[in-house]
Each structure stands twice: as C-alpha cells, then as structure tokens.
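Every protein chain except one is present and positioned as in the full complex.
Entry: subunit A
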Amino acid sequence: MTGPRVDGPRGRWVGASVPRREDPRLLTGRGRFVDDIRMHGMLHAGFVRATVAHGRLVGVDLSAVREIGGVVAAYTADDLDLGDIVALLDRPPEEFVPTAMPVLARDKVRFVGEPVAIVIGCDPYVVEDGVEAAVVDYEPLDAVVSEETAFAQQAPLVHEEAPGNVLLDVSMFDTPGVDEAFRAAAGDGCVIDLVSRSGRQNALPLETRGVIASWDDRDDQLLVQTCSQVPHQVRTLLARSLGMQERSVRVTVPDMGGGFGQKCVVGREEIAVAAAARRLDRPVKWIEDRREALTAAFLAREQRYRTRAAFDAEGRITAVDADIVCDMGAYSCYPFTAGIEPLMASAEMPGVYKVPAYRVRARAMTTNKAPTAPYRGVSRPQYVMAMERVMDRAARELGLDPVEIRRRNLITEFPYTGINNVTYDPGTYRETLDLAEGVLRDEGWCHLRDGATEQGRHIGIGYSCFSERTGYGSEAFAKRKMQVVPGFDISEIRMDTSGSVVVTSGTMNHGQSHETTLAQIVADRLGLDPGKVKLRQGDTERIAYGWGTFASRSATIGGSAVSVAADRLAEVVRTIGAYLLETRPDNVRLDGAGGVEQVDDPARRLSFEDIADVAYLRSHLLPKGSEPALSATASFDVAGDGTFSNATHAVVVEADPGTGRIRILRYACVEDCGVVINPKVVDGQCRGGIAQGIAGALFEEITYAENGEPSAASFIDYLVPTAAEIPDISVEHLETPSTLTENGAKGVGEGGTIGAPAAVLNAINDALRHTGVSLESTPVHPQSVLAALDSAAQEASNAS
C-alpha cells in the first residue's frame, strides 16, 4: 500500500503560488473575448428559434425579415443545405440509437429555442428586429417532458427512429452474487432502497457562446474565431458539415469567459454562422444572449436514480443495484453523444467503495428540452449523491456513525480493481475522511450539532467521499465505445535567440490559469524563469491536433505533453551546449538559471541565449549534420484507466424553521490531486467547483411547463448563487503523486462540483433527522425543508 504523501516532489516553480500571467490584461479590461473582436465589414447574426417544444414545421416565412432595413440575408435549413451533426457510439442497435441534429431545424422542431432560421444584418439591434419579423407555422405535437410522458404507452416520439424515446439503454456488470447479497441483507443487515433526482442545470459560463466567421482569400481558409473548449473538434465537424477540406478551416479561440463543459461540444450555431459568412463573403458575428443561453444552449444533470444497496450487519456494503435514467433532451451532442451521462454513471458508480457485487441499467431518454452536454463532473455529482445518501441511510439503519460506516467501506489498498472493472491508482480515500472529520470535531461543530436539538436549532453534518478520474486517455474513452475517441495531447516547444520559449498545447484555457501553470512546468523542466515561457493555445494552425480542455485533462495530459516536449528541447540544447563547451553531452546539465553548465566544472557555462545565438545566427559553428532548430514536439496519452483524484467534503448546515432556508455554517474540503502545481490555482478550482455544486444542491434548476415551455429563461428564475449564499470554504491538500502522469499531477477541475451536492444533502437530512423526512432530490427547496420541520412540529404538539 502506498501511504499518503503530504509533500509531493517540488521543483523550483511547481508547487509555488506563482502570480497568474493572465491577470494583468484581464484586470485592465484588455483581455480579448470573442465579442471584443471587430472585423472590417462585419455583419451580425441572430436566430429565429422554435416557440413550440414539439411540432412539425409547416412553413418558415422570412419575407418580412428581408424587408427590414439593415437586414442583409435570412436563411432556412433549405437555403444552406448543411450536413447534419451526428455523434456515434460503436454499440449495437439495442443499446444505442443514432440520431441526427440538423444545423437548422428541418421538418420538425424538438425543443423551444431550437434554431429554425438565421438572420444576418448590419448591427445586432437590426438583427433582433429581423428575428421578430419571422413567421413560422407549426403543427404542434404533444411534448415529451418527463420520464412519465417519455416512457408512457403510445408516447409521442421525439425521434421516429428511437422507440420509447430511448437513445441509449445499457445493462452492465450484473456480477454474480447481487441477488444473494440482497437476500442475505434482508435477513441480517439492511437494504437501502432510494430514489433520488437532480434538477436540470445550465453550466452557465458568464460569457455566453459566440463566434465570428470570415473567409480569407490569402490563406484560402475560413477563419472561425469562437469561444470553444475544443477548437480542433470544431474544425473537424465544421469542415465536414460544410463539405470542406479540413485544411480550409482555421479555428482560433481568444480569451474565454468560462465553459465548464457547455463549450466542449460543437454548437449548431457555430456551423450556421460559418455557412452564412461563406455565402455572403463577409465576416459574420453571433453572440448568444442570456435568454438563448438559458433555453437553447446545452444543459445537463437531469437524472433519476433508483439505488438499492445491501449491507451486512457490520455495515459493509455487499451489493449495489441501480437503475439510472438521464434526461438528455432533444439531441445527441458531438462528439460525446447522448451516452455521455448514463455511460459515465454506470461505469463509475461504485466509486471509492469496495462494492463486491454490482448491477446497473442506465438509459438516455430523449425529451423535448434543450439538449445536454458534459457539465463539470458529468454524472459524478449524481451518482456520488446516491452512494453517499445510501451510506448515511445505512448508518442510521444500523446504528453506526456515518464516518465509521464509510471507513469500513472505503478502498484502502491500491491499485484497486473494482467490480466495475476500473483500476484505481493510489489515493488517500481514508486519510482525507479522517482529516475532514478532525476539522469538524476540533472546531466544535460535532458538539454544536449534538446539542442543537435541545436549543431548538436544526443543525446537521454531512460528508461526501469521492474520487474523480482525471486522466481520461484514449484507452479509457475507447472503453465507452465512442466512435470519435478523445485522449492524447500534443505540445510543441521552440526556443528563440533571446533564450525564451514558446510552448503550444492542444488544451484550451478558459479560466484554469494554464498560461501560468503550464509555464511553471516548462520553467522547471528547462531551468528557466516562467516569465521566459509563453503558452500559445487556441489555434488549430499551431498544432497537428488537440483535444482541448474538459474532463480535468489539462494538467494531467496537457501538462505531461508539455513536460516531455520541454525535456526533448533540453536534450537538444544540452547536446549543442556540450559541443560548444567541447565536452561530452553527459558532462553537461541544465544549470537552473537559463543555461547549461559543465558537470565537472560548473564555472564553464553557456546561457540559452549563447546556444540559440549559435544555432540560429551562426549555424556554421554547429557540428556537421546537426539541425539548427531549437524545437521539439511531444504527444502524451494516459495509459489504461487513467489517474484518480480524491477528496472528502464535510459540511455543517442549519435549517431555518421560519423560512426553510438552508444556511451553510462550515464547509471543509480535504483533497488529493497529486502534485499541486500552483496551490492558489488548485484552491480556486476547488472553491469554484464547490460553489457550482452548492448551486445544484440548493438553487439552480431549468424547469419546464407540461407543454415544454421553459420557465427559467432569465436570471430572475434561474437562481445563480451570489456571495451571500456561497460560504467561505477551507481547502486542505494531501499529495499522492500520480505515477501515470509526467508531473505526478492529477486533475482538479471537477472535484469540487462532484462532492458538494452529496455533502450538502447529507447535512440537510442530518439537520432534519428528528422529522422522519428524508429529502433525496436537488435542488432542495426551502418549501420542502419547511414542510418537514412544520410536520415534525405539528406531530410534537399533537403528542404533548
């Protein structure tokens, strides 16, 4: 067993809170976001969007649109004739039904907000006028908005080819002993059977989506400037949809105001705008407004679990049997498909616990709602919530302490291959729990909670333990049977005559501080000040292919590719240095100060400037046959199942008996993301992630009326928490370096969001422990809390 390492390996820069390189421009208003870019002759686009959730398109009349002064063009699907967006899995028809998402709706609309036509005009105000003038006739069909309506006999079909409104249906594992374990538990132990639900959420980057497309004759290329986490995937799909060679499309990404997954799939609007720009031979810009972002952008998280779990009398879990339904909305997203949520949930649900028998069925349901995409955590907030509620319920049933029951079930021997056929690399599952419990105990929260009932206060404590796969290489994604398989990353590094380096990465910073952290890695590898390292991302011309930033892959995979590239450059520099110093290469090392030195005589040194000066400007001095280029390229892919971060969250809440409001009194996170590259950045990822998890637990929900009309179309109805709702959060680190990545780093982008809903929900239920009510769905509304407290108060007064 590998024990916890509180101090991972340190470089001079890795491990330090190096100030962010991104900050000065962002603080002075000099960042460059998509909407900040203006091009000569640029036009603006807007979309006519469906006003019914489900209906046949009878007619789209754009004549009044085209008459408005300033409107330049308006197109329907027929006008543009674009290839559909189709994302596929290599699974048999009984498991997966392929469906197509047209760029603009044809024949039928499947959700309110679906783009039906694109309007192009001279300014955004004119475009709004144009959009309003469109006349669209629908023959309405009954809308499918819930599991009840989707799975009903004779239910209307969202896609004719998907009977029962199911896009994916997988039954997995069904390992021996499941039924026996439940029989045994019913006699001697306990069986927990719970249904939990999580509301539909919007990842909600504060910068909405947006794109500018323009044709460049000199480059013989369509330039697409877009805010995307995955520039190369945009290029691939866009070229295919427009019937162009991929070299004729260049995708660049400027500063991005967040993404959280919503921008890691290709949007149909990106393709429509590109097509319009080609047709009109003018730059065309589209900036999504907030109403569109809330109703028509990719959503996530609406899931229902029925989780049955068997425990023996000592509180050891003996089996899990789960049925999972994910409401994926109207379409499959590219490249992940509608399988993204159910496949993640079913493959990983046992999580951090030793589950000896496991059976799961997971379905992707299609409904007349805006489609879904990965969102920070992808299903893990949901299955962790189900598993953590199971633990608390079983502890209560068996008279065990909630922490103790977790201790009895956590994986402690590594590597551990679970019942789900996933191998977990070493982590600190048990240690983070012990530390988190210690925080609450030492600060007196346990004491406060125990005495609260007597004082008429409703205070509860909740924990969540979880791990997060962060190095998803191509092998791990291939297990899901995606037809387009993400995984590797490529990095290229070059040194110039000033001895500074430019490093490219296929990852895509959108708030994660890559310009700082990847520079720290390179600085250590080359023995160079990070100020002499400049990161370039977000340009498909700079790198052969990249997979962008999602699934907490940038530090692990991107950081590893950057490391290997830097090492290769170091080798080139050392070899030339040795020749110039007239010694053997193995007698030369990096000196840590931007140069190389002789091992047996460190006084003999050459700076990188010296070496680059010879390589580029006096290359006749190089040894015969050697190349002048001070550059290197490397790719990296994580082997096997990848690496897992882990954490425990501990939360104290108080329920207000007057209003039902839940107040978070204390939030502690103890996490292990392997080697911490930049502590401030890691803390920021944890806290920001937790804030989004709290948002899902207590506030945010995209709701729909029975006819499929979205009822949270503004920030008045979609409740994004503010500083008044999100508490201060303490973050403590353990470091178990990953052996699967070059730097020992594990990812940390999603963990906060994964652990928060479970811990908060457990704490709420603990606060309501005397009421006999258990709340299993998020967001937890104050009304539900109030109802539980009122009914308990009523019962108490009846009894007295």
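Criterion: a contact is a pair of C-beta atoms (placed from the backbone, for glycine too) under 8 Å apart; a residue touches a chain by one contact, two chains touch by 3 or more; residues count from 1.
In this text, contacts and distances are computed from a predicted model.
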**Prompt:** Given the options "Aminodeoxyfutalosine synthase", "Branched-chain amino acid ABC transporter permease", "Neutral metalloproteinase" or "(2Fe-2S)-binding protein", which would UniProt use as the protein name of the unshown chain?
**Reply:** "(2Fe-2S)-binding protein"
**Touch criterion as defined above, residue of A:60, A:89, A:112 or A:256 at the omitted chain** = A:256
**Message:** Can you tell me which of A:430, A:469 or A:666 touches the chain that was removed from the display?
**Reply:** A:666
**Complete:** On subunit A, the omitted chain is touched by residues 17, 19-20, 22-24, 26-33, 35-36, 38, 124-125, 204-208, 255-258, 260, 289-290, 443, 510-513, 666-668, 680-681, 683-684, 687-688, 690-692, 714-716, 720, 722-731
